[in-house]
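A single protein chain has been omitted from the complex, and every remaining protein chain is retained in its original position.
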Amino acid sequence: MGQVLTVAFFGLVALGFGVTVFRTSSMVRSALSLLGAMAAIGVMFLAMEAEFLGVLQLMMMAGEMTIMAIFMVMYMMDPGGLGQMEMTHQKRLSKGVGLTGCLGAVALTLLVDWGPTVASAPPPTTQVHDLGIELMSRSMLVFETAGVTILVAMVAATVVAIARHRP
Amino acid sequence: MTVLWLVPLLVVGTYIIVVLEEWVTTGRFRPVAPVFGGISLLGRESLVPRLPDRVLFEAAPGLLLVAPVLALAVLPLAPGTIIANLATGALFLNAALAYVMVALFMAGWGANSVYGLVGGWRFLGQFVAYSMLIVMPITAVAMRAQSLATTTIVESQTSLWNVIAQPLGFILFWLAAMAVCFLPPFDLPIAPHELAGGIMGEYTGDRLAILRLARLVLILTLSASVTIFFLGGWLGPVLPPWIWTLVKTLLVAAAMLGTGRFVPRLRQEQLVAWGWQFGIPLALTNILWVGVTLLVVA
Partner (left out) sequence: MTLIVALLIGTGLFGIGLYGAVSQTNMVMIMMGVELMLGAAMVNLVAFWRFLHPDVYAGQMFVLIVMTVMALEAAVGFGIATARFRARGSVEMEEAMELKE
């Protein structure tokens, strides 16, 4: 019972923050609302007993969203939000697309028979240990590919962003 | 029940660290000074700057206080005395300390002042420098303990403390811990003589009291984490375990407060360059060293 209530409450918090992301005109508040949505998702992971993933989500999103806030202040025209600039285009199309996507997914959720739900999950200590074993034995190729992808992305982002020196 | 002993312990611990800080930095030992200082600070007028971002301005001191208290919840005082013995305790400590960055960013932006903004932005550069140096020594410590739970990490040091088994990791974690609680020489967001107080410059009255209290709790939390991860936590010969934890934490805090003042403040680009060009290869060497010793010795 407590699990349903926690997941529902933090899910509504995440939805609220998600709406605030696109409705506020202050850029920093927008980025920090996205952080609030991601943190609420992290707490939902903790409520669904995926402890390692929840803690990892909370940790990564704090750094990522603050850096996103700084980039917004760098690149947006009106970071404080006091000028009430117009920032959207394709208004009816975007609302239609968003609503269609949401309703399609809701129909899928309610109409598919997901089968019997399992009552209990492994305890967190076992989960951390078994996730490590899985990472190192069966999903080793995925792990290594992810590592190489991270390295490639770091090099690519640095190369793209370096300013050229005109000799 | 176990939450109740945390509050008086925090109050006593932060009181001792305030007295320690003044003793170590100025040489004067005045045990009653924090009481008068706190009363005078709370009695002052609480100004709000012109056109602040009100939500962020008010929320920043609170978040800076909540983050280290959450981190303290996973650190054990004695073998059975811990508030939340999470299976991923070491990682949760890291996650809670990441919100220190968010709080300082909010304080810098919310006050609508140039010096605060520059202080907050420079702390982002410091965060980029120290974030890897915090995580990698914790990884090496967790490798030795074969678990991320903080009680298991202390119990794995029964034979040999991690400061002797992984000295490189200890030095890197010490420096990164000083950078997290923005003590000199890593005090870019505060910068007393350069940025006119930085992020703390626009706060007055009771909000400044909360901000200063949060900084002290942060120092206490990081000293406790250095003790737990590297100095053997509650392990010691004669005294009861919780006294050993407190003594070691306060010694680490005194050392952190006293040693950094003699080094000039590092600029943000120097900090990032040193952190990434020297710190990360050394941290990876530390992980390699720990892996080799674990496979050879065990």
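We just call them A and B in the order they show up, numbering each chain from 1.
By definition in this document, contacts are C-beta pairs under 8 Å (C-beta built on N, C-alpha and C of every residue); 3 or more make two chains touch, one makes a residue touch a chain.
Since the structure is predicted, the reported quantities are computational estimates derived from the model, not experimental observations.
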Across the complex, visible chains touched by the hidden chain are A
Residues belonging to chain A that touch the chain removed from view: 3-4, 7-8, 11-12, 14-15, 18-19, 21-22, 30-31, 34, 37-38, 41, 44-45, 48-50, 52-53, 56-57, 60, 64, 67-68, 71-72, 74-77, 87-91, 93-95, 97-99, 101-102, 105-106, 109-110, 114-115, 117-118, 120-122, 127, 130-131, 134-135, 138-139, 142, 146, 149-150, 153-154, 156-161, 163
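One rule holds for everything that comes next: only the chains that are shown with their structure count from here on.
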Over in the complex, which chain A residues touch chain B? Could you list them? 26, 28-29, 32, 35, 51-52, 55-56, 58-59, 62-63, 65-67, 69-70, 73, 80, 82, 123-125, 127-128
Contact footprint of chain A on chain B as seen in their complex: 51, 53, 55-56, 86-88, 91-92, 94-95, 98-99, 101-102, 105-106, 109, 121, 124, 127, 131, 147-149
